[in-house]
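The following block contains the structure, expressed as structure tokens.
Removed from the display is one protein chain of the complex; every other protein chain stays in position.
Up next is subunit A:
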């Protein structure tokens, strides 16, 4: 498969670009909700509009009411979300939770997917148990109780946790904290007794929860996939999240870079356009090169994931790490090249830096994924 968009995908990209550029624009969404101190950190009206566009159910099979498309298509939407810094539960709901639910029972799919497709529901995913992403270690316990399970533990960095109607929780049904096996995924409804949120606003103005699970009782239907065999589903959810976050990161990088290059063409200093200075030209060209390479490996990873290829998971980590480096460079160069104005709240470039910081941490940073590339490569 060639590494560029098909005609259909290019059409979707155009649609997404126009929609997100108009409805999802920074002033209309991010700044509005931030300035209001919105407790969700995103607008539910936009989420419903995204449903009308067919975006919410992109990865949901047609038999479940979705569009049955792949990670390339989801990535197209995510890139535009990134470019416009649009606050939205798309990544946690339509990409990660939808990937988990693909392995759920008919009952569970029937219970949750219609709400996702219609834009009524929002989902979150609870994996991390600490300040750094380390999904190899799962300490949250799920003990058998009656014909169901009782969950105890705590989860961190649960993005949109307090707004979510359902949270996909990775818990341990057997074994020790660092064991490969013994992990199970659960669909936990928001009104479950014993579920506690300590919701906090992050640097990019998004909302994330510290989740406490204090003997949360669930019946057997809440299990997604096999009991004790959740690693495989979790692996798919993680890969979807990695590649999805990488696609959004490419959007953030390109948004920041485009603004910066435009600024270089307008701003005068010492009687000349600053874009004429070779020192800045070389840095801008180097940045462009890094962002293009990051884009290429993201499309590669999306295609491999859609094809179910053997090296998809390796390339998902390569993509997340490479985008982490490239987008980090884009926002840092962006603020520096804007000079003093880049430090003001009024100017958007700083918002890109904050979003990149949050996205870089989400689902593992560049160090985690470079290390994972080494481990998967056998060193």
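The definition used in the following text is that a contact is a pair of C-beta atoms (placed from the backbone, for glycine too) under 8 Å apart; a residue touches a chain by one contact, two chains touch by 3 or more; residues count from 1.
Rule of thumb we're sticking to: contacts and distances are computed from a predicted model.
Colleague: Which of the following names does UniProt give to the chain that is not shown: "Autoinducer 2 import system permease protein LsrD", "Acyl-CoA dehydrogenase", "NADH-quinone oxidoreductase subunit J" or "Na(+)/H(+) antiporter subunit C"?
Modeller: "Acyl-CoA dehydrogenase"
Colleague: Touching the hidden chain in the complete assembly: which of A:46, A:76, A:187 or A:299 does that?
Modeller: Result: among the candidates, A:299 touches the missing chain.
Colleague: For the chain left out of this view, which of A:3, A:176, A:307 or A:341 touches it?
Modeller: For the chain that is not drawn, the touching residue is A:3.
Colleague: For a quick check of understanding: of A:36, A:63, A:147 or A:278, which residue touches the chain that isn't displayed?
Modeller: A:278
Colleague: Could I get the residues of subunit A that touch the absent chain, sorted low to high?
Modeller: Subunit A touches the missing chain through residues 2-4, 261, 264-265, 272-273, 275-278, 280-282, 284-286, 288-290, 292-294, 296-297, 299-300, 314-315, 318-319, 321-322, 325, 366-367, 369-371, 373-374, 377-379.
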